[in-house]
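This structure is in structure tokens; I'll ask about it shortly.
Of the protein chains in this complex, one is absent; all others appear in place.
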Amino acid sequence: MKKYTSVRDLVCAPDAVKEALSLKQSQDIAKSYTKDKVLCLLFFNNSLRTRLSTELAGIKLGMKVMVMQIGESGWALEFEDGAIMNSTKAEHIKEAAAVVSQYADVIGIRSFPTLTDKEADINDRVMSAFVAHATVPVFSMEGAVEHPLQALADAITIAENCTYRPKVVLSWAPHPRALPHAVANSFALMMQATDVDFVITHPKGYELNPDVVGDSKVEYDQDKAFEGADFVYVKNWSQFADYGAVSTGLDHWMITPEKLGSAKFMHCLPLRRNVIATDAVLDSEQSLVIEQANNRTYSAAYIIQKLLES
Amino acid sequence: MKKYTSVRDLVCAPDAVKEALSLKQSQDIAKSYTKDKVLCLLFFNNSLRTRLSTELAGIKLGMKVMVMQIGESGWALEFEDGAIMNSTKAEHIKEAAAVVSQYADVIGIRSFPTLTDKEADINDRVMSAFVAHATVPVFSMEGAVEHPLQALADAITIAENCTYRPKVVLSWAPHPRALPHAVANSFALMMQATDVDFVITHPKGYELNPDVVGDSKVEYDQDKAFEGADFVYVKNWSQFADYGAVSTGLDHWMITPEKLGSAKFMHCLPLRRNVIATDAVLDSEQSLVIEQANNRTYSAAYIIQKLLES
Partner (left out) sequence: MKKYTSVRDLVCAPDAVKEALSLKQSQDIAKSYTKDKVLCLLFFNNSLRTRLSTELAGIKLGMKVMVMQIGESGWALEFEDGAIMNSTKAEHIKEAAAVVSQYADVIGIRSFPTLTDKEADINDRVMSAFVAHATVPVFSMEGAVEHPLQALADAITIAENCTYRPKVVLSWAPHPRALPHAVANSFALMMQATDVDFVITHPKGYELNPDVVGDSKVEYDQDKAFEGADFVYVKNWSQFADYGAVSTGLDHWMITPEKLGSAKFMHCLPLRRNVIATDAVLDSEQSLVIEQANNRTYSAAYIIQKLLES
């Protein structure tokens, strides 16, 4: 594996899930080719879970981890070829990626979408540019289009909690702000790449990028979608067609114990209680959210190991 | 020890002082149960001494240290049970504490008081919530009510500089801003828990929380309080009864060599020269402030070790 910025970069998703699970069960996961290697994590956006779990993955692999919080204003990068850089952008991605590559054996990048510039977002501009210009492997700690470490952690969590081919529902849920599509996109791609019965449900207008949805079943009736579900993966996202738009009056999409039935509840966190789902859902034994967060460490460890192996 | 968010969490303060001092005198303090364990430090407020000394304590114990600067705006946590989180709070403390617990073997938290919401502060809301919801030991790197690592470092410093039962005075001193009570509170509790002759002195109106003062002697006349003092511990704090209030016209409470006499001078730093105390006090051999800061490393190392031991 040369990069991991999309679930599509996995050669075989079920194998990845199995191997990540076996890392989780091992005491010592440091390999000769990971030990004392340098992991550089660059955050263009805030992070808690991703920051700590990815740093911890590096630590468990015996690596040296360098973390940079860059922030949106702190390091304005130019991405256009041929740009005359006489304004606010102080450095071109060509130099930035080449330079950081010299200081690290593998680079993790977090960079959120604008939710206003659809073309830049669809092209995952920051992530793609790092991949293009870096000379060491790059992985995504959530980009404009995908959050592939999250999706791998989610698949691990499903595998741990199921011995048969499950029905998995990805459900939109309410949120007071306009949110990215990355988590939903990567989860959908991951479900398509593993052996599950997968359904997506959301209000009209919240259709995900058709390139991501592919042949997946879309059911606009949330109740119908939830029938016989083993896992309900919940996430808010803003509209894709009318890019970044949100609408009101959809509070009834919140997950309740009644809706959930006997299904397991999943969410990537952070989660707004009594908006996305009720306390009763979160505090029940059906909630897997804490274990999903735990599995972030092993999805990151698996990916970093794979990137260094090659 | 399950947590250390108050000096009251020490089973026996004099023993803690002795054992921390013996750590200071050891070359190698890493234990089998501290080596390669993960220490996560979460800063909701700025820090210099606490950040560096606690990270160094982790390093000396052979631990892996993950430091997060969260900031007040960066990660708005909800603390209320049953809250409908449709406003600015993105995550509930229940999830946050449970998630971070999975990434670390012990967690340090810094979170200052509001100085406006007395009830939230008295309950040390952030710290208490982490203790309640974390599944690994939590210690305070200064909370709303106490700064117990500082107090232990102070007690170490007194022990190093005294072979008999000393007279120790905690004196209020002027400052241009309204400051928290945490350092004064923890120092008072620590002096009550060790064998010293302890006196508190401050202007009328600056009485500390009666629950903290307990039976300690309070003397409003600073000169009288200082008579025969071996150690003068100086700190500003705002009013407790009229919560967070400050008054002017108290510049004569500044510490001078004349007031200090032959006593040792102590302060937790940072310190405003010629406001809290004159240059002559700070630059004299009677000042212990630099050694107090040094002892922060050993108070942190002692506490972290104790938390991991159990």
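Lettered A and B in written order, each chain numbered from 1.
Criterion: contacts are C-beta pairs under 8 Å (C-beta built on N, C-alpha and C of every residue); 3 or more make two chains touch, one makes a residue touch a chain.
Note that the coordinates shown come from a computational prediction; the quantities given were computed from them, not determined experimentally.
Listed residues A:Lys64, A:Lys118 or A:Lys167: the one in touch with the omitted chain is A:Lys64. Against the chain not displayed here, chain B makes contact via residues 46, 48-49, 51-53, 55-56, 59, 69, 176, 269-275, 279, 282, 289-290, 293-294, 297.
Touching residues on chain A toward the chain that is not drawn are 38, 40, 64, 66, 68-70, 74-75, 78, 81-87, 89-92, 94-96, 98-100, 102-104.
The rule is simple: only the chains that are shown with their structure count from here on.
In this assembly, the C-alpha centroid of chain A lies 39 Å from the C-alpha centroid of chain B.
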